[in-house]
Each structure stands twice: as structure tokens, then as C-alpha cells.
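What follows is a single structure, and I will ask about it in a moment.
Note that one protein chain is taken out, while the other chains of the complex remain in position.
Which chain is which? They are A, B and C, in the order written, and residues in each are numbered from 1.
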Amino acid sequence: MAGYFKKMYHSISTVLTGLGITIKYGINPKTEVTQQYPEVKREPPEGFRGKLFVDINICTGCTACARICPVDAITLKTVRDENKKLRPVLFDIDNARCIYCGLCVEACPVDNCLYFEKKYEFSAYSKEDLISHFGLGEVKPAESKTEDKKTEAGKEGKEAAQ
Amino acid sequence: MTELINRILSGMSPTMPLTRLLITILIMVVSAAIVLAVSLLYEGFATYAERKVAGDIQARIGPNRVGPYGLLQFVADGVKLLLKEDIIPFYADRWLFIIAPYIVFTVSFAAFVPLSYSDHVSIANLNVGVLYMIAISSVVSMAILMGAWGSNNKWSLFGGMRAVAQIVSYEIPIVLSLLAAIIIPASLSMRDIIAYQSGGLGIFRWLVFNNPFTLIAFFVYFIAAIAEVNRTPFDIPEAESEIVAGYHTEYTGMRFAFFFMAEYGDMFVVSAIAATLFLGGWQIPFIGGIPMPVWLREVLQVGVFFTKVFLLIYVMMWIRWTLPRLRVDQLMELCWKYLTPIALFNLIGASVWVLLLHDRGVYDIIARVFTR
Amino acid sequence: MEPKKIYGILSEKFGGKIKQFVENTLPPSVLVETDAIADVCRFLKEGDGLDFTSLMCLSGVDLKEQGRMAVVYHLHSMKQKHKITIKVELDRNNPHVQTVEQVWPGANWYEREAYDLLGIVFDGHSDLRRILLPEDWEGHPLRKDYVYPKRYHTWDV
Partner (left out) sequence: MTNADEKFMQVNMGPQHPSTHGVLRLLVTTDGEVLSGVKPYIGYLHRALEKIAERVTYPQFSPFTDRLDYLASMNCNLAYAMTVEKLLNIEVPRRAQILRVIMAELNRISSHLIAFGSFSSDMGAFTPFLFGIREREFINDLFEIACGARLTYNYIRIGGVSKDIPGGFIEKTREFLDYFPAKIKEYNELLSYNAIFIKRLANIAVISPDDAFDYGITGPNLRASGIKWDLRREEPYLIYNELDFDIPVGKGEMGKTGDAWDRYMMRIYEMEQSAKIVRQCLDLLAPGDYTAKVSKVLKPPAGEVYVRAENPRGELGFYLISDGSTKPYRLKIRAPSFANLSIIPKLARGVMIADLVAIIGSLDIILPEIDR
């Protein structure tokens, strides 16, 4: 019988303790931590991995980024221009495929060439719209020798990258 | 309302039985429409309040997009539910499946009828008001089982079975604890019970303070009432982490909304019973004795009644967002091992109190000591 | 206990069934004859001072160049705090090995996984079904010569 009442006391006291905590939050509006997203936007910190951006004018066309990409999100096509320099005519980054791992940014040998912007809102209505095109388009070629440096690696990665 | 009808009809010639009948029906329909409108509005705001309370407790804001402070959220929800596809499972028992939400909703709506909202505002002042409430709220369990069985879904069936077991069990402590209060005013009419609780600074004549037994009865009733309306920690019939959504797993759109609104309607009803029987109903605390115009008094009384009910509903929401859920057998254990015996002994205690001291409560005794 | 010593105990008990001790793996491994694996495992679990309480990992490996398949058992003792790798090598065309499910019940799922992905059949297993792939999947993807299907039911892959 003593156990019966002890149990009852235990239940009631712990339930009341819990209720005490929740009411503290319930009546104090200062405890609210929600951010009103579309109105209030948080500033991403330095080094935030947002949308990839390529400064195409200083790109050397080395294809290091395309080779390291585990999910094959970067398509790169280079042409030698009249100075025998490799120029990227096609530089597509498929943002739908990108997993924001940052391997390409680290692989890029040129400072401030390939980097993450602080942009995190870039939804689109179709998958094609999610591909950002950075390529130079037509470059006056020295000789019509194009190289397609699409890597084999990570072909299966497509399915895994979400 | 009967009085109203009688008053109108008394001015008419007794030779027009058809007109009398029509007018009676008209008045009934109009008053039913008013109750329906008010209860729908209440249910809408209750869903908003539920979400807002949950938000407050969980350190977030809650609905704030539609209308000022998100107040029109329930309209948006309602429109959304109306536009949802109405799915009836192929293997469902169509008849049961379709009729169940209406029964649940009708029942919860019908329970608004005998409530006494103020001295003169009430739909029907039944002399068996409390009995009527208890009886009609039991029908819910049947309707839930109909819906659950009709869905032809195993999770629904689990929910339905749980709901019936739970509601039937918890009727007992509810009735026993209500009895402990009713024996003092010795009436089943809501109005009489409230009228009995006047005076005493407005609060000390409330039945909850009448004697220690009614105080216990109030808590027993309130706990059992939470179980009766299937809310956490007793929401096992729709425990979403266990049985998906319980009895309304297969319901969509407006049919689901009926179940949903009925839950809030039931919340109002059980809180209103608690307010009526234990917390003095529409009795205005402290300033009840001050003379004032009738219309002001009526408005104040309605306001006070709703305030009490909403406070109790707030407590229900507060409990819901705090506690984890009990298991089925533990729920039954709570009912049969704790609430029912306590309510039973409590009833005996209350009866002895009434037998010895008649209807004098603790306040009366203290007041008598001091006035002597 | 040192892995070398465990190897000593094992070869003393099972003789020729214990084929080889490979030290340059981590943890060092013992190569066991295929038909003795269940006995060896039971001994490893119940033997005095060995107490390999748990099977940490069971992996199938396709050794295509050698025309073999291997099943690798990473064992660990939480009582004695030592660990060892046990290996068996199977015929690649008809990989069969005894189950160790009776020794460590946890092996059940690992063996199903090895069966699913590599097609290694564990004799005596209580419930040898595919575990990760759909039951009607064809082939065993972790084999080195696995051909990717073009279609699965109505989907183009």
C-alpha cells in the first residue's frame, strides 16, 4: 500500500516538474529561437559552401576539378587557343548533382578561380536550369583539337549524391 | 430555448397547429445553426491555439503567416482540407466509412446543447443535463469503431479497438467523480448546479472547494477527461508513432477534418463540464454580487464561462506538449488500479460528508465559525 | 594474447586445417581450410583463454585474379581484449562455406549480405535470402565481373 502511494507521488511530482519546464517556455516569448526565414536571412559564415562559381578568365583548363569530382558534376571541354594555352570552352557545373564536398575547390591550382559563393537559394523549375554554364563558348582555336576530360570516376556516384 | 418557444407560441392563436409546428422547427433550426457556427468557429480557433501553444512551449513561434499573428491559419487549413481528394479505400466498407465521421461530429456537436453559457443563454436546459452529456459522449466510441472497422486497415483497427477500450474504461472514473460533485447540489440540471455555486466571494462556493473530496474528484475527472478525448498522454488510439494515425489513418480531406474538429469539440465539452460542475460555470468571481444591467451581466457571464473553459483547454494542450504517451496496458492500469478506486473511495467520502454536514462545504463551516 | 600465439594454439588443435599465418594485415590473419571454419570459429569462441566473444565483421571478397573468393572474419574478444582475422578461400565458381550463425547469431545478417552481394552460399544458414537488394535482383553486384543491368522491371537504369 505504501508503494502504491509512493508510486503515485513519484508520478505526480515528475509530471509537475515537466509541466513546470514547459510552462516556462510557454509564457516567455523570449525563449523563441525561430528565425523568420524569408524576411530574416542568416548571413553564411566565411567559407560557406554554397553555389560553385568559376572565374573563367583565369581558369587554366587543367581539369583538376573535373577529375576529382566524386559525382561527375563538372563537365569541362578545353581548346588550345592561338597562344597554345588551354582555354575552357565548356565549363558546366550541374548544381543538382553537386554534393558540395569542396574537393574541386581544393584541387583547383589557381587562387580564386573556382570557389564557393555564399549563395544558397537557387531552386529552379527544371533540372537543366540548375546547370550553371561558365564556358567561354567559342575560342579561336590554333588547331581543332579538343579534349574531353570527363572522368570515368564516380559514374555510380550519381545515384548516391543527393 | 423551450421557454423561448413557449413564449413566442403563447402569443399565437392556438388554432394554427401547422404554423406552430413550423415556427417551432424554425426556431430549432436557427438555434442549431447558431450553435454550429459558434462551435465551428471555436474549433477553428482551437486548432490555431493548439499550434500556437505548441509553438510557445517548443521555443518556436507557431503559425504566423496567414492573417495577423497567423489568426486565419485555420481558414487556410480548412480550405486546404476541402480541396483535398476524398479517398475511399477500395476495400473499405463504404457505408460505415462514410457515415462514421458524421456521427462523430454530430455527437460532439450535440453535446454543446445542454450547456449553460450564462444565466439565460442556453440551448436547452435539460433537467438531466449531466446524464445526457455522459450518455452522448459514449456514442463517440461507437462511431470511432465504425470508422476504424470500415477503413479495412489494420492500423485503423488497432486504433479503433484501443479507442473503444479506452473510452469505455474511462467512463467509469468520470461518472464516479462527477457523482461526488453532483450529490451536493443534488441536481442533474446544468443550470441548477451552477446556480448552487453562487456567492462565497464567487469562488469559495465552487464545488471544487466545497470539500476535500470534490477537490480530488476534480483532478480525477480532469485526468480521465483527457483520456476520454484521446489526448496525450492518453492518445493511444491515434498514437502516430505506433499505429500511424489510428482510426483515421485512411481518412482524407473533409472526412478527416470532421474527426479532427470533433476532437476539439470534445475538448470543449469535457472542459465545459468541469467548469460547470466544479468551477462555478458562468458565476463571475468576486464581482458577482455587484448590481449591473442584465445585458452586461449576461455578456460577462458568457465571457467568464468561456475563460474558464479555455483555461482548462490550455492546460490540456500544455499537458499534451509536455508528456510522453502511456502504453495501452499502462493506460488501463491507470484507469482500473488508480483512478477508479480513488474515484470510488472519493465518492464514499463525499457521500459521508454530505450525510454528516448536508450541503455545507468547507467555506460554509469556516464562514459560520467567523460570523458566530 | 598475441595473434601469433593464437595461431599457435589453433594449429596445435586443428593441425593441417590451419594453412597460413599472414602478419602484414591488420589485424594479422589466419588462413583456414574451408571445411573447418565452423569448428575453428566455435573453438575460437569457446576455447580456453581465447573467448572471441564477438564477430565484428564478416566480409566477402572477390579475388578474381586468383580465381577465388574469400570470406574474412574479423573477430574480437571483449573479455581478453585481443583480435584476429580469420580467412577462408573458396572456389570462385561455386563458393560454398559453412555458416557460423550457430556460433555468433549476429553472423546471420552478415552472411546474408555476403550472399546477396557476392553470391557466397553459406551452408546451414537458417534464412539465406537477399538482404539489401530486391529479392528478384539478378546477379551479385560486388563481383568484379558484374554486368550492370540495363533494365529493372519497367525502369531504365
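The rule is simple: a residue touches a chain if its C-beta (ideal position, glycine included) is under 8 Å from a C-beta of that chain, and two chains touch if they have at least 3 such contacts.
Being a predicted model, the structure only gives us computed values, none of them experimental.
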- Note on the structure: Whole complex considered, the hidden chain contacts A, B, C
- Query: Out of C:55, C:88 or C:120, which touches the unshown chain?
  - Reply: C:55
- Item | Candidates B:167, B:182, B:243 or B:284 - the one touching the absent chain | B:243
- Item | Residue of B:65, B:80, B:94 or B:327 in touch with the missing chain, whole complex considered | B:327
- Task: Extract the touching residues of chain B with respect to the undisplayed chain.
- Result: 54, 57-60, 154-155, 158, 161, 232-233, 235-236, 239-244, 321-330
- Residues of chain A in contact with the chain not shown: 7, 10-11, 14-15, 17-18, 21-22, 33, 44-49, 68-71, 99-103, 106-107, 116, 152-157, 159-160, 162
- Item | Interface with the unshown chain - residue positions in chain C | 24-27, 53-57, 59, 61-62, 72, 74, 78, 81, 85, 104-106, 108-109, 117, 130-134, 141-142
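What we mean here is this: only the chains that are shown with their structure count from here on.
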- Message: Can you tell me, using the touch rule above, whether these chains form a line, ring, star, complete graph or other shape?
- Response: other
- Query: With chain centres defined as C-alpha means, what is the inter-centre distance between chain B and chain C in Å?
  - Reply: 64
- Any idea how many Å lie between the Cα centroids of chain A and chain B? 52
- Contacts with 2+ other chains: residues of chain A: none
- Item | Where chain B touches two or more other chains at once, by residue number | none
- Message: Quick check: in the complex, which residue numbers of chain B touch chain A?
- Response: 53, 55-61, 64, 318-319, 321-323, 338
- So, in the complex, the side of chain A touching chain B is made of residues 8, 15, 18-19, 21-23, 25-27, 29, 31-34, 36
